[in-house]
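Every protein chain except one is present and positioned as in the full complex.
Naming follows writing order (A, B and C), and every chain is counted from residue 1.
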Amino acid sequence: MSLPDEFHEIAKRVSNWGRWGAADETGTLNLITGAVVRSAAACVTSGRRVPLALPLRLDGVQTGLIPGRVNPLHTMVAVNLEMFGPGTVATSDDMVVMGLQAATHWDGLGHVSHAGRIYNGRPASSVTAHGRAAFSGLEKAGPVVSRGVLLDVARARGVERLPGGHAVTPEDLSAAEELAGLTIAAGDIVLVRTGQIQRYLAGDKDGYAHPSPGLSIRTPEWFHARDVAAVANDTLTFEIIPPEIEGLWLGVHALHLVEMGMLQGQNWNLEQLSRVCAEERRYSFLLAATPEPFVGAVGAPVAPVAVF
Amino acid sequence: MSLPDEFHEIAKRVSNWGRWGAADETGTLNLITGAVVRSAAACVTSGRRVPLALPLRLDGVQTGLIPGRVNPLHTMVAVNLEMFGPGTVATSDDMVVMGLQAATHWDGLGHVSHAGRIYNGRPASSVTAHGRAAFSGLEKAGPVVSRGVLLDVARARGVERLPGGHAVTPEDLSAAEELAGLTIAAGDIVLVRTGQIQRYLAGDKDGYAHPSPGLSIRTPEWFHARDVAAVANDTLTFEIIPPEIEGLWLGVHALHLVEMGMLQGQNWNLEQLSRVCAEERRYSFLLAATPEPFVGAVGAPVAPVAVF
Amino acid sequence: MSLPDEFHEIAKRVSNWGRWGAADETGTLNLITGAVVRSAAACVTSGRRVPLALPLRLDGVQTGLIPGRVNPLHTMVAVNLEMFGPGTVATSDDMVVMGLQAATHWDGLGHVSHAGRIYNGRPASSVTAHGRAAFSGLEKAGPVVSRGVLLDVARARGVERLPGGHAVTPEDLSAAEELAGLTIAAGDIVLVRTGQIQRYLAGDKDGYAHPSPGLSIRTPEWFHARDVAAVANDTLTFEIIPPEIEGLWLGVHALHLVEMGMLQGQNWNLEQLSRVCAEERRYSFLLAATPEPFVGAVGAPVAPVAVF
Partner (left out) sequence: MSLPDEFHEIAKRVSNWGRWGAADETGTLNLITGAVVRSAAACVTSGRRVPLALPLRLDGVQTGLIPGRVNPLHTMVAVNLEMFGPGTVATSDDMVVMGLQAATHWDGLGHVSHAGRIYNGRPASSVTAHGRAAFSGLEKAGPVVSRGVLLDVARARGVERLPGGHAVTPEDLSAAEELAGLTIAAGDIVLVRTGQIQRYLAGDKDGYAHPSPGLSIRTPEWFHARDVAAVANDTLTFEIIPPEIEGLWLGVHALHLVEMGMLQGQNWNLEQLSRVCAEERRYSFLLAATPEPFVGAVGAPVAPVAVF
């Protein structure tokens, strides 16, 4: 079974292989220049801060559907331990076991491969059990701070949340951009709101997982044309479930991560952000969203914050 | 064995219990107002970004000295798995096991107790094995974005790094503030550089652990007087090892976390930041340092970034 | 809310506190003497071996109902790694994260407490987050090898499996003993079959969890009168769900573990054993069932084997 022709045609058009040199491991993050960061800082006029991460807990978004992507299991290794004797300062300590893509996270460029290749034409076999990702591990992303833009597709379409299976199209993105009253610029990080995470927040984990709205395979070209630095949304897998094109699973993953070398984020809670943007009547902000720098990681938790 | 009188006298002077109401769980983070955040954004003039987290790896700073505070064990649960059939997009997934205070982290307010109390007078017994911290868990910290200030004590003293056992005094902090050419303001997050982390970076983990410079028990008053929002440094435990006052272990922890309700950070890599500050001739910047929001956590990893 | 009078009356009658001295940490395992082990070996006449453990897998019996009791998450840390150079012997290595009571296991004596006490009158506070069980940790159990006896209650009642909520009574045990054609002797390890595990084996995890047959609060006296060394069954929690006496949860746990100092086992797969006993027309065998000796553990996986 091979990927459909449509996929390969888009792939050719959006490929960034070689664009920043054969040695590049960070892809579209290269588009975040000093000027972009200054424009991000210029968005800070009220000092209001909005958190975008889900709380990390055992009762998280994972349902067991994706084996090994376990919700955070957080345990205490000491509770009020007076290790220096009775009456001394007592300490409590904790640890965690979790899938790196279990909660609010960035997908790293090594997360998917197709035709045996990852970003920049490197062999998929450079990802191994003992060494993890030899190239483009998330520790190489460095600081992710840029201008963030919310494309509130649900609001632009006048619904609370998009229906399961809905394909967010380039036209949807343009309508949301118009609602936002701005123009996406090179280096921006785009947050696409579908409203789907409301299902999880309401306690319906299975309904959150599927059916789910997601990004159409036609959207990567829209992002590519605007030289977006990264994209995140408020769904479990980023993709439309069931898939837009029968049999094409993870097509957007392959285009973003492998072809474009662009980080993508999932399980971002954009509900409060949507309300704040509507209140403040502006959809751009400084976005601080640096992944935890796990060496060789193909996914990493992030605690993103939008600053107005 | 009880804590020395000196500790109790300082504790009385720096206590913030009740200051933000009996229900408060975030302490000095309350000092980060919109105005403070705007002043932080005003620091961004070049767009240069400096990461302050250590890469997360099994070969991390922990040596086994603190049982259960294990270095990040990062493993793959899938490597190029074609889960939808041969020729389809293949995925790699990873997970981690780690102590929440194993690497670059914030101590939460529940991390230590003394005399059976944590911040705001709550019982230490509110931290439990099954429920973790019922109060002041790090998921409650919310976005941590403020003006950051580097107090480069090593540079101010003209050394590459402070010797093991050196007590950073209020006078050291004032000298570093003078070097910085600014005035610490309410809501600032202060980063105190000792240079100690060079030992770890050079491969000497044991030497990094002890002997170690750290903050004198007299410094919390200095921070309190200036209404600092949080403090981090570049050592394993934050404290002087061996302790400044014989038998008083974790005294600064108790003053910061329990009495003041102030987050403190450890294992922050301030080496590149020191060089950049010297080059840019300014020691203030926008600091984005939101902890991963583990529910009920007494510690949490953070990937702090300084933006100039 | 306190435990009902009936519980306290039974507790008094079955208590073994002090029976093997104030320092004892192993309770009824003391009943397994050399003579008992010799009688166990005498059961071996065909050499046939029957495994009683469930395979350890992520798709195990836990459903998330009991927080933190996670199914085995087994991952590879290396796959065919030629660590000594190309063409050399390659190694694969694995690790696991699991609840110690997640699969086929023994409950240790520290697993439950009531009225602030564990076995032999020790304070429940001797179990701590950092130190685990200071007394009666499963590393102290030592080798568990004895005569095993299957009490096949389901077969004795002529059903494939007992209905959910069924209370296995002393009369049920006596009927199964009669079916077995033997007399329970001091030091025997008794395996009580309800057939409930068929639900899990058929893929119905929720149905396995509840409703569930289990042992009546009247059965500990039956075991006590016969000086049984340990008891295991084929259910998730050992107990009847919903409980036999309204509001009395874990009553049998408290009697076995706290009062009698007797290990109890859960999630033992007794289906093949039932068939073999019926075929061989004998219900006693050598049972090898040593828990993994985790230091300070209140639960531990075991891979029990019956030898005929």
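Criterion: a residue touches a chain if its C-beta (ideal position, glycine included) is under 8 Å from a C-beta of that chain, and two chains touch if they have at least 3 such contacts.
If you're wondering where the values come from, they're calculated on a predicted model, not measured in any experiment.
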Chain not shown: contacting residue from A:Met76, A:Leu257 or A:Val305: A:Met76
Per the touch definition above, residue among C:Ala90, C:Val159, C:Leu201 or C:Ala225 touching the missing chain: C:Ala90
Absent-chain interface as seen on subunit C, which is shown: 1-3, 33-38, 40-42, 44-51, 53-57, 66-70, 72, 74-80, 84-102, 110-114, 124-125, 127-129, 132-133, 139, 142-143, 145, 247, 249-251, 253-254, 286, 288, 290-299, 301-303, 305, 307
Missing-partner contacts on subunit B, residue numbers: 58, 64, 67-68, 70, 73, 75-79, 81, 92-93, 97, 128-130
Footprint left on subunit A by the chain that the document does not show: 67-68, 73, 75-77, 79, 95, 97, 129-130
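Note that only the chains that are shown with their structure count from here on.
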Where subunit A and subunit B overlap in contact partners, by chain label: C
Euclidean distance of C-alpha centroids - subunit A vs subunit B, Å: 26
Subunit B and subunit C, separation of their C-alpha mean positions in angstrom: 45
Multi-partner residues of subunit A (each touching 2 or more other chains): 67-68, 70, 75-79, 92-93, 97, 128-129
